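A single protein chain has been omitted from the complex, and every remaining protein chain is retained in its original position.
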Amino acid sequence: MEVLSLISQTILIIIFAPLVSGIITKIKNNLRFRRGPSIFQPYYNLAKYFSKEAIISDSASWIFKATPYIVFASTVTAVMIIPVFIGGGITQYIGDFIAVIFLLALGRFFLALAGLDPATTFGGMGSSREMFISSFVEPVAIMAIFAAALTVGTTNLTALYGIGTMTTSLILAAASIFLITLAETARIPIDNQETHLELTMVHEAMVLEYGGRSLALLELAAYVKQLLFFIMISLFILPGFGGLLFLIAKILVLAIVVAFTEVSIAKMRLFRVVDFMFFAGILAILALIAIVLGV
Amino acid sequence: MELFIVLGLLATAYAMVSAKRVSTLIGNFRLQALFLCILTLIEATKGNHPGLYSVSILIFAIKVIIIPLILFRISEEIKVNENLGFFIPPLLSLIIALILTYFSWVLAGMVFTGQETMLKIFGTVSFSMMFLGFFIMIFRMKALAQVIGLLAMENGIFLLASASSGGMPFLVEIAVFFDVFIGVIILGLFVYRINQLFTSIDVSKLNRLKG
Amino acid sequence: MLNPLNLGLSLIFDPLSIFFQAVIILIAVPAFIYSFEYLKAHYSSKKIILGQVLFVLFIVSMLAVVSVSNVFMFLIAWELMSLISYFLVTFDSEQEKSIQAGTIYIVMTHIGTAFLIAAFFLMYKYCGSFDFSVIKTMLSSMPGTEKNIIFLLLLIGFGTKAGIVPLHIWLPYAHPQAPSHVSCLMSGVMIKTAIYGIIRFIICMLGVSSLWWGELVIVLAAISCLVGVIYALMEHDLKTLLAYHSVENIGIILLGIGSSMLFIKLGLIPLAILAMCAGLYHLVNHAVFKGLLFLCAGSVYNATGTRDMEKLGGLIKKMPWTSAYFLTGSMAISALPPLNGFVSEWLTLIVLFLGALAVTGGLKLFLCLTAAILALTGGLAAACFVKAFGITFLAKPRSVKAESAKECGTSMNLGMGILAFMTVALGIGAAYFIRIIAAVSANTLGAETLDFTLNNFILNPLGKGTYLSTPLISIVFISVMGITLFSLYLFLGKSKVSAGPTWDCGYYKLTSRNEYTATGFSKPFRLAFSFFLLPYKKLQKIKESHYHIKSFRYETHTTKIFRKYFYENLLGGVFNTAKYMRGIQTGSIHLYLGYILITVIILLIFMGRF
Partner (left out) sequence: MQLLIILLLLIPLILALLSFLSKEIKPLALLTSLGYFLNLILSLNLAYQYLVNNTPITLLNNSIYADALSVFFILTISIVVFATALYSQSYIAHDLDQKTITDKKANLFYVLFNLFVLSMLLVTLVNNLGLMWVAIEMTTLVSTFLVGFYNTKNSVEAAWKYIIICSVGITLALLGTILFSYALLFATNTKSLNWTDMLSVASKLDPNLVKIAFIFIMVGYGTKAGLAPMHTWLPDAHSQAVSPISALLSGVLLKTSIYAILRYTMIANKCLAPSYTSNIFILFGLLSLAISAGFILIQKDIKRLLAYHSIEHVGIIIFGFGIGGPLGIFGALFHMFNHAVTKSLLFFGAGNITNTYKTHNMHNMRGVIRALPFTGIMVLMGTFALAGLPPFSIFFSEMMILISAFTQGYYLYSILFLLFVTIIFGAIIHHFSKILFGEKPKNIPVTKDPLPVQLAFVFLFIFMLVMGFFILEPINTLIVSATAILRGI
């Protein structure tokens, strides 16, 4: 029973993940006084990708073919650890907060390899930048997670449900996780999902050689990952209120904030990312200091 | 009497320090050896140490006659430039020699604490002879000067031995003489070789081996 | 009277020793299997025999180091181990590089040993015995200052062998220069004997007497992690890269050990056990995957004759097995689930977390920041291995040699296969192994055994509601993948795939020259860490005539600051002193005689002082 509800929860998240992206795109466009595509546009895209034929570079190896599945599977596995409607029980045995970070790293690792595989310059550049950014994401993520986990006394995510109050450290940690989310979901100011311009590409550069079913899976995995991060942030903010509706509300708010951010600031140079991450890191450290001081 | 001879020994040592020519040096050395021989003879006549007669004869034979002869022959045969080669001028040499003598006096004072002054003077002179011999070896360039310096040191020690404890045991004395004699012959041989290979007996030019 | 040192071959077989013996044998066997074919490809039969004899002696000496129960015997075994490994480093004795590497290696090791000697003999002074157990009982009454001094001496001594920054400089020279199966053993096991020394001498015998001991070890470990991985990122030589990663991983191991020391002093014994367990587990894991990676690097070298990544590429198609093994190793070292590196790194993070939970004040922050550095290291390591695997094995071959590479033979494959299997097994069966290692750590600390597992599949350190299960992760992962594949096939049919050339943006032909290079890959990191790496460029114009430039030659290098600003100055100072000293021996006999006179006079003047 527990397993079944876990599976259904996971499937739900997979199903609704593209929608979040669609909503963000919509809001963004509306903010720019454009009409923009429908919020279901991601689904149309996916459907099209799934039905398309793919051309694979002849210099690519099995890594290139296997990567979409690995990325997708690792993201989904990470989702399974996150408590959404149900938590505890079997989900907590799979792993904890830290395991989520490492599972996402698994997908990223293969994605970066796949970027190098077809012997193109773009792919390699994308991989290099992705690994560069992510290596700075990880310490911040760990500190933010530690801040949260120190508040509840365990790295088990389910425990976050147990506390009903907001603490300073949790807010700071959530803020820092939010900045990470921008980086991890290829948002401005780190990356730009909307262009295919050599100078700015990170994520898109890696998947440039993909098409068809593989691309669809990669995109879907990206959507799922985005939702995963949103859920994580919402766990940090007002964690006690775990109701489904409230969760959706929190995700929507986040979507709006992300959209606002994307519209209101410009993309950074790659090497400014370090400063950006440093700022996120400072937030996380402040969260830790808050815990040390007991606020 | 003894005192005069001892002072004579010291004087010859100073003469050696201020000597500028090889032949003067050898001559002074011979004089020193002669003084030593007389001194030994005086000690022998006192009757305490009968072995000293033969020792004084040995000194006369080896140090007064044979060794100077050998040295003179060497210096004639290799036709050295008579100049000894000074690292420091004679005046400064004499000042340093005086300091060394003072040091010897102090040293003798430490060695012969609570003894009669005569012994102390003996000690001073022998230490001085030794240090001045050493001085000659260090500050004179010619190989022959080093040989003579070494012999002068030997003389000083001999004086100390006979003054302090009436000489060494006879067998040892003979053996030491033998060693010194062989040593001079070997040194002489090497002086020849140096002259052959380096076309001079200026040992300050022996500086191929360094580091 | 017998020999005054009372040397006898007394051995110790407590869990700690057995653990290290097991690790040594675990790595030695596959490396030995591997060596047969590897050596055959490079050396004459006479040299192979020599190599194998040395190899066996090397294993025996390492076993001796972890088995003897007498400090002096330990010292002997330690030196023997260094000596034999020196011969193995200089095995290619015709190459200048090997000779240089060997010299740096053995000199550094010997400097470390000098510190050890000082520490050991200080211990002996207070204990009057070289026997482990006697020393252990006698040391408890030792004054604090001496303990601190001995601790520092031991730390420097063992740290040199372990490769703690800034004592690591020999590692990137020595490890790549040895034959690969030896590098596997050196990097996988030999440097771990230093960890054994730290545990045995500092934790077991000396006893942790101050808080700052643990803190110092943790700080050094964190620095080692970072410096090791940053240098590794800049490296294009496959084996040198791996050698720098050893510095990093030793840092991770020491994070565990250092935390253990910290917790011992704080009286948090269960946590101390867990910390040591994390360190030891990472030690096994690093031994296995680093061994595997070195063997793979050896295979690549065997097949292509080069270790320079910029000349490799596309090997995944020529050497499918090797590449699979290398991928396994890369994933493990990058701490990707469900492999063993992940579990131990996770465990270390949990240790730091639980530590942060248990302590208060600045220490809490300290442990959290350490965890952040560990995470940063993990991220950088992943980047580094994307580079290492991607550039070496993926895309098109970058040189003729790489193009004509062939898969290696059975014995090499078997050697790598065993280690790859262990990598996976240690990851999936983590709970089982951790239970054993927890018993070892508990015994080492002289405490009751604690179980950090829920059952044979799920880890549950100290029952804080934190769980991890690699088998479950694998099951979920594989079933998600399977379901995805299956459902896609079910709903959409067989995927329509056709092969074609890589999109070339309209450029007429993409060659391997268009590929991303290792240098390019690491450029962002080079710039981000430029304050530490101090990169510099060399641009050389190759001119045909005065007006026409035929080509450019562009090089970029990084400055090894420890070498440049510390070791070179030190060495330069020693050499300069020696050169000044030459002035003593000018060749002037007069001067020489003067020395004697002056010595006599000075001694006489200062006679009273003696």
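Annotations
For reference, chains read A, B and C in written order, and residue numbers begin at 1 within each chain.
Keep in mind that, in the parts below, a contact is a pair of C-beta atoms (placed from the backbone, for glycine too) under 8 Å apart; a residue touches a chain by one contact, two chains touch by 3 or more.
Everything numeric in this text was worked out from a predicted model, so none of it was measured.
Put simply, the missing chain touches B, C once the whole complex is considered.
The missing chain, though absent from the display, is touched by one residue of C:Ile48, C:Ile76, C:Val134 or C:Leu534; that residue is C:Ile76. Checked against the full complex, the one of C:Ser98, C:Ser344, C:Ser399 or C:Thr517 touching the unshown chain is C:Ser98. Chain B residues in contact with the hidden partner, per the touch definition given at the top, are 107, 110-111, 113, 130, 134, 137, 143, 146, 150, 153-154, 157, 160-161, 164-166, 168-169, 171-172, 175-176, 178-179, 182-183, 186-187, 190, 193-194, 197-198, 203, 206-209, 211.
Residue-level contact of chain C with the missing chain is found at 1-5, 72, 75-76, 79-80, 82-83, 90, 93-96, 98-99, 102-103, 106-107, 110-111, 114, 117-118, 121-122, 124-125, 574-575, 577-579, 581-582, 584-585, 589, 591-593, 595-596, 599-600, 603-604, 607, 610.
Methods note: only the chains that are shown with their structure count from here on.
Centre-to-centre, using mean CA coordinates, chain A is 33 Å away from chain C. Computed centre separation for the pair chain A/chain B is 99 angstrom, with centres defined by C-alpha atoms. Here the CA centre of chain B is 69 Å from the CA centre of chain C. Among the residues of chain B, none is found touching two or more other chains. Residue ranges of chain A in contact with chain C, taken from their complex: 50-63, 69-70, 72-74, 76-77, 80, 90, 92-96, 98-99, 101-103, 105-106, 108-109, 112-113, 115-121, 123-125, 127-129, 131-132, 134-143, 146-147, 149-150, 153-156, 158-159, 208-209, 212-213, 217, 270-271, 274, 281, 284-285, 288-289, 291-292.
By the touch criterion given at the top, residues 582, 585-590, 593-594, 596-597, 601, 604 of chain C touch chain B in their complex. Chain B makes touch with chain C in their complex at residues 87, 103, 107, 131, 134-135, 137-139, 141, 146, 203-204, 206-211.
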